[in-house]
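Heads up, one of the protein chains got dropped from this complex, but the rest are sitting where they should.
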Amino acid sequence: MSSLSRELVFLILQFLEEEKFKESVHKLEKESGFYFNMKYFEEKVQAGEWDEVEKYLTGFTKVDDNRYSMKIFFEIRKQKYLEALDRQDKAKAVEILVSDLKVFSTFNEELYKEITQLLTLGNFRENEQLSKYGDTKTARNIMLIELKKLIEANPLFRDKLVFPALKSSRLRTLINQSLNWQHQLCKNPRPNPDIKTLFTDHTCTPSNGPLAPTAVNLPVAKPAAYPALELR
Amino acid sequence: MSSLSRELVFLILQFLEEEKFKESVHKLEKESGFYFNMKYFEEKVQAGEWDEVEKYLTGFTKVDDNRYSMKIFFEIRKQKYLEALDRQDKAKAVEILVSDLKVFSTFNEELYKEITQLLTLGNFRENEQLSKYGDTKTARNIMLIELKKLIEANPLFRDKLVFPALKSSRLRTLINQSLNWQHQLCKNPRPNPDIKTLFTDHTCTPSNGPLAPTAVNLPVAKPAAYPALELR
Amino acid sequence: MSSLSRELVFLILQFLEEEKFKESVHKLEKESGFYFNMKYFEEKVQAGEWDEVEKYLTGFTKVDDNRYSMKIFFEIRKQKYLEALDRQDKAKAVEILVSDLKVFSTFNEELYKEITQLLTLGNFRENEQLSKYGDTKTARNIMLIELKKLIEANPLFRDKLVFPALKSSRLRTLINQSLNWQHQLCKNPRPNPDIKTLFTDHTCTPSNGPLAPTAVNLPVAKPAAYPALELR
Partner (left out) sequence: MSSLSRELVFLILQFLEEEKFKESVHKLEKESGFYFNMKYFEEKVQAGEWDEVEKYLTGFTKVDDNRYSMKIFFEIRKQKYLEALDRQDKAKAVEILVSDLKVFSTFNEELYKEITQLLTLGNFRENEQLSKYGDTKTARNIMLIELKKLIEANPLFRDKLVFPALKSSRLRTLINQSLNWQHQLCKNPRPNPDIKTLFTDHTCTPSNGPLAPTAVNLPVAKPAAYPALELR
């Protein structure tokens, strides 16, 4: 994708955000992979919406891309596992162990075995290394600090953590400019052209003719002069 | 939202579709409520992804908006319920009965009771009215025909079932026009201006000066003349 | 079974009770069907051990034996069902509805439908007829009063509710008498015969001979004279 196409995606993201199409914003962030919205990620982690957390991440990296990514997924799945254990949902815990955590056994078999062994404890805090695990909320926040560090250090997220500085409603501004462009191609542009659609280019009606002289001032140059467009 | 803003959403939908940002497309269809994608709806119904089916619908209507909407939701939830019964997942069936179907008991208590009673049958096809229910796939397709009729007859979906006719990549075309507009504001526009970003308006460099005469031809009028923009 | 065989079962029940073989006692009560132990039944009902409650009952009656029996089973299964609903275990409730309560639908279809409908309430006490249902313990005790009346009125339990009056350890007494009988068949019975087993009849050893004269007093007539038997 060209750099201008890429920029267009950012303009759309800004537009969707301004229009409060929140889910669309995050889907596009994810599907384009251009901008990792840390605030959104934080919210989902704090809410424990692990499916969405992982889905969002996969817009940017896979578990085996590098050591940072691996650790990110590991921490998330471990947390998910501990929470299942904590609410005594052992069936779910085994499922997480087999579906989500098994991939890590190749890299650290002993660790995987130790994690499996937690299943047999009444409370996983009996394991010395987990003895300081507090409640769910606290644990998620502690993990979040770690995740943010890993994401910031991860080269795959480089340049994706800051949203470009844009004047508000940049996409609308450009659209307005395009309308100006369409109108000034008329023989006799008017200050208040009646542009009714974005779907097809503006065609100048003959009635524009008599008004031609006023076009000398070229007011069309100032987008703000087209209130009828109502794009803002 | 103004009609031009509304049109801009359609241009974005076209762009997302062309760029294969599929999930973003459907989220925006739903969040804007401007276009009901019947093909997508069909796919989700046929796949039995009831959560997504309902979520998508809520972009356009609520269960109690009118009789059509009510019937749409009723048919979907009934199907979901029958499928749970069919795979002998009675716990899930009761959950659907209580969470999803109960709302309809106000309108037809007898029907709700009859539906509840299906729980006690080994096979709901023992109920005469359901004796012709075939397998899941067939049942979903039969329901789909009904759903499409209901959606087409539903005033809330009027004018939302056809995507407007647009030349391909309409949003890019407009963006190109805006760049043209930016450039022609220069004292001495050139045929091949080097525009590097959409984020800020183009500013004419002094070096444009000597080239001024060529601007007489105003070649900038033809967007196709800017291959460097690479937006397509 | 002859009336004496029947009586022997009672002697065994007394023996098992005295020896604290509690489970054996209740199994024999049930398998013989001779004595319905109301106290045991009460305990099991109050503990909500429905499987054991029903198993025990089947030693005496089947659900369709008469109207009393039907009501007994109905009350128990209804209670079991309401308790499942009360702890929000809807899967179990449906199972009870289908496996345990369905048999009653033939006799009262409307009632069965009404019971099924309770599944759809957040709290079955919303049903007017159940609005006074208190907590589990209270409900079990109220049901128990009803069950006892039904059992007492049920002809199938007639004469099975009172354990016959017996001197303590009656079976041992009879066994002692049998040993006395065995010994007095000796030519020269002695006051303190050394009887070592119940498995085979006592045979008189020649050494008994010289002691013959003492047998004139026939002390063997008093079982208490054989302390060596140690059966008490």
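As written, the chains take the letters A, B and C, and residue 1 is the first residue of each chain.
Basically, a residue touches a chain if its C-beta (ideal position, glycine included) is under 8 Å from a C-beta of that chain, and two chains touch if they have at least 3 such contacts.
Model, not experiment: these values are computed from the prediction.
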*Which of the displayed chains are touched by the chain that has been omitted?*
A, C
*Which of these touches the unseen chain: C:Leu4, C:Ile145 or C:Val162?*
C:Leu4
*asked:* So one chain is hidden, and I want to know which residue out of C:Lys78, C:Arg140 or C:Arg172 touches that hidden chain in the complete assembly.
replied: C:Arg172
_Contact with the hidden chain only, please: which chain A residues?_
90-91, 93-95, 97-98, 102, 105, 112-113, 116-117, 119-120, 122
_chain C residues touching the omitted chain (full complex)_ = 1-5, 7-12, 15-16, 19, 21-24, 27-28, 30-32, 164-167, 170-178, 180-182, 184-185, 195-200, 221, 229-231
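Just so it is clear, only the chains that are shown with their structure count from here on.
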*asked:* Testing understanding: with touching defined as stated, what is the shape of the graph linking the protein chains, line, ring, star, complete or other?
replied: line
*Examine where the copies chain A and chain B touch and state whether the two sides share over half of their residue numbers (same) or under half (different).*
same
*asked:* With centres defined as the mean C-alpha position, give me the chain A-chain C separation in Å.
replied: 71
*Distance from the mean Cα position of chain B to that of chain A, given in whole angstrom*: 19
*Mark out which residues of chain C touch at least two other chains, giving numbers and ranges.*
none
